[in-house]
Structures are given as structure tokens and as C-alpha cells.
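What you see is the complex with one protein chain gone and the rest in place.
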Amino acid sequence: MKSFEFTTRRVLLGRLERGDSVLEGLTEFCKTNGIQVGHLEALGVVERGGIGYYDHLRRTFREVRFEEGMEIASLTGNVSRKDGVTFLHCHVVLADREGRCFGGHLLEGNVAFACEFAVTDLEGMAPERSLDESTGLALW
Amino acid sequence: MKSFEFTTRRVLLGRLERGDSVLEGLTEFCKTNGIQVGHLEALGVVERGGIGYYDHLRRTFREVRFEEGMEIASLTGNVSRKDGVTFLHCHVVLADREGRCFGGHLLEGNVAFACEFAVTDLEGMAPERSLDESTGLALW
Partner (left out) sequence: MKSFEFTTRRVLLGRLERGDSVLEGLTEFCKTNGIQVGHLEALGVVERGGIGYYDHLRRTFREVRFEEGMEIASLTGNVSRKDGVTFLHCHVVLADREGRCFGGHLLEGNVAFACEFAVTDLEGMAPERSLDESTGLALW
């Protein structure tokens, strides 16, 4: 088990603009505000969305796309580094008009209609991700 | 993209009483404890529940109600101001006895059987919500 210890520098509340990609928008927000390590939560509505499922036996990602408005019922993630740059790893639960939930890895292509977030900016050295042979994933 | 910066004043863990409305109870908790801006998480069980889906094309809320016990599988939200008073915006994932999840905007009428929460009370000026013409929503 690997872990890293931090103190809390600050918390930023904010919102994306309509049409922003959720993942790219949040990543850009962190870069612009100098947030190198942290964790975050978000909620909102996307105009269309997508989630990823990691098939751990085949070591491939499977994508599921939604071409309709979905609630962001939950979004949690962390901020660290990969390939020398700020990298966000987030999971999301999207809900359709019946409330039915679809969740997984937050992919690119989730287009915000409205999205509010809380990012906790941590003080300390950002962990770096690298390929972990036992899972095929980029881990700390 | 709009954002606001804060430091963490304190974190409060607590629980609602059986029969409390989740949204009203959490809102009342924040008001009573002078929490004007922050973010929160909760989990628990509701005796009956309800979620909202924002139809962004028609700009109307659609409600889905549950007349049975549901797990609060996830609840995240933020605290700010609207119409001059403390206002909570929360999204929730409810799960039925098969574990099936239904999520969206946390509506009034979710009756707590048991509900535990963690509220992060932030130090700084609370953002005020106002009608955003491009979405029809009350945003910062």
C-alpha cells in the first residue's frame, strides 16, 4: 500500500461554462490555478456524456456513450502528475431522465451544460503516475 | 470559468435524526452552525426519496419518487447563497433493495431513516447564485 501525506492549502469552488468538456475543463482549471495535487468533487448536468469500463482481464477500456442530457449524480477524482504534467483521474455517475445511473471512468467528451466543482488544493509533492505491470494502469 | 478561493475553517461530522428531511435537515444544520460556504458528503438510508432531472432542452425539472426504503449510496453538494440566504445544492444516488441506482438532483421529500454527513466549512465570502440566462439555472 502506497500513500502520500499533505496539508490543505485551499479549497476552490467554481463552475464550468456551458459547452466546456468536463474532464478537459477541470484539468485546465487545475493547471491555470497551479493545483498540482489534490482531490475534487463535482455535480451538474451534461448535454451528452461518456463513461469508461476497464476490462481488467483483457486490459482494455470499453466506452459507453450517451447522446442525451444526463445529470452528473456524482463525480469524484484526484489530481496528480502523469508524463510530467498535471493529470486528473475521475470517476462519475451519470443519470438519465428516469434517474437510471451509469457510472465509471470519466472520459473526454462529457459536455457540460452546468457543472459546479469543489477542488481541494494540497500542499506537498505531487505523486507521479507510471505504468504498473500488474494492472496495466498508470498508478502512483 | 468562474471560481472562488477559500481556506478550510473546520469540518463537521454529524447525523440527521430519523424522520428529518435530508435537504431541509442539512440546510438547517448549516444555518444553525453558521456555515455560509462549503461542501459536503453524506450517506445513509431514506424511508422514501425523490430525485430531479433537469431537462435542459425544455428547461423543466422532472421528478422521480420512491415510496420505499433506499440507500443513500452517494450524496455530494455545496453550500453558498441564493436570494440572500444559505442554500445547498446537492446531487444524490439512491439504491433500491437490488442495489439498482437512481440519481440526480436532491429534492425535498427525502426522509432520513439514518443519515451521516461531513460538511467542510470554508472561510471566505460565500458566492451568491443568480439566474443564468444561458441555462435557466441559478448559478454563481
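Order of writing sets the chain letters: A and B. Residues in each chain are counted from 1.
Criterion: a residue touches a chain if its C-beta (ideal position, glycine included) is under 8 Å from a C-beta of that chain, and two chains touch if they have at least 3 such contacts.
Just so you know, these numbers come straight off a predicted model, no measurement behind them.
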{"item": "Options B:C101, B:A126 or B:L139, residue touching the unrepresented chain", "value": "B:C101"}
{"item": "Sites on chain A contacted by the missing partner chain, in the whole complex", "value": "1-8, 37, 39, 41, 51, 53-57, 62, 64, 74, 76-78, 80, 89-94, 100-105, 120, 122, 127, 132, 134-135, 137, 139-140"}
{"item": "Those residues of chain B which, in the complete complex, touch the missing chain", "value": "8, 10-18, 20, 25, 28-29, 33, 41, 43-45, 47, 69, 71-76, 93, 95-101, 103, 113-114, 116, 118"}
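We take it that only the chains that are shown with their structure count from here on.
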{"item": "Angle of the C-alpha superposing rotation, chain A to chain B, to the nearest 5 degrees", "value": "120"}
{"item": "Between chain B and chain A, distance of the C-alpha-averaged centres to the nearest whole Å", "value": "20"}
